[in-house]
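My structure is below; once you've seen it, I'll send some questions.
What you see is the complex with one protein chain gone and the rest in place.
So, chain A:
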């Protein structure tokens, strides 16, 4: 009986010990992925920014500019791309909608971002675009990979349509959570006019005809929770200018937007709550369960060896020994 128990314990010991690396290095990379149907919105605000008034072609200080960013997973589009790529793909249809302090629209930039659901690497397929223009992204956008490392990454800037390094600048504590802080600087770069302009009659094409060009620079900051790779907070110090051409008259440049954009406080809270819950799931597969299984496996192995040793110490293998008659005690 003791021998049987020892063998059962040994089977469980091997089971749990094997589960430990299998869970971490086989199951986790396959199970951890962005769901293709995810829907998420975020609101960011710039207090006291400078904003262009296209009607008078002057830049004014206003109370606030609000940016509403929506990400919507397109399941049908991702399934279609998966048929030809043999990868788990996520297609995010995104919209950055900007309005001024009076609720008037300032800009509306749609994007289609296609990426690998596990690694967050861009996947190149038809439809990948920014503001209707086809693009070929390199690097990350919106989210870092699971188990983010303390290193620089390449990050795609949708306004400039360029990929530049985003530098790891250290580990911080944000609302009680350990996060990695990343920063990217896009130097002054000539960028296209948005397809939809806030004033009727003014189009990207009509602006381009005047010889006026649009320039942009930004310092982008992200606080990223490393287990999930999800940014819990973001800021941008952004400047947009019009330069040259007949549109500006005798001026050589005019500010389109200048402001410090920060995530609205209620959205920080909801993002932190969401990331905290997802973090537990990632840590379950990468840390809690693998280490727990390994510990349990070793414990069961020790127990089974102990049972075996006890069985042998009492005169050989349990089941066969038990059928033999007990030896008579020696008498002097």
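Brief remarks follow.
Note that a contact is a pair of C-beta atoms (placed from the backbone, for glycine too) under 8 Å apart; a residue touches a chain by one contact, two chains touch by 3 or more; residues count from 1.
To be clear about the criterion, contacts and distances are computed from a predicted model.
With the options "Transport permease protein", "Outer membrane lipoprotein-sorting protein", "ABC transporter ATP-binding protein" or "SPW_0924 family protein" in hand, the undepicted chain maps to the protein name "SPW_0924 family protein" (source: UniProt).
Only one of A:75, A:177 or A:284 touches the chain withheld from this view, namely A:75.
As for the chain not pictured, it touches chain A at residues 3, 7-8, 10-16, 18-19, 22-23, 26-27, 30-31, 33, 35-39, 41, 43, 66, 68, 70, 72-76, 78-79, 93-95, 97, 99, 103, 105, 108, 110, 266-267, 269-271, 308.
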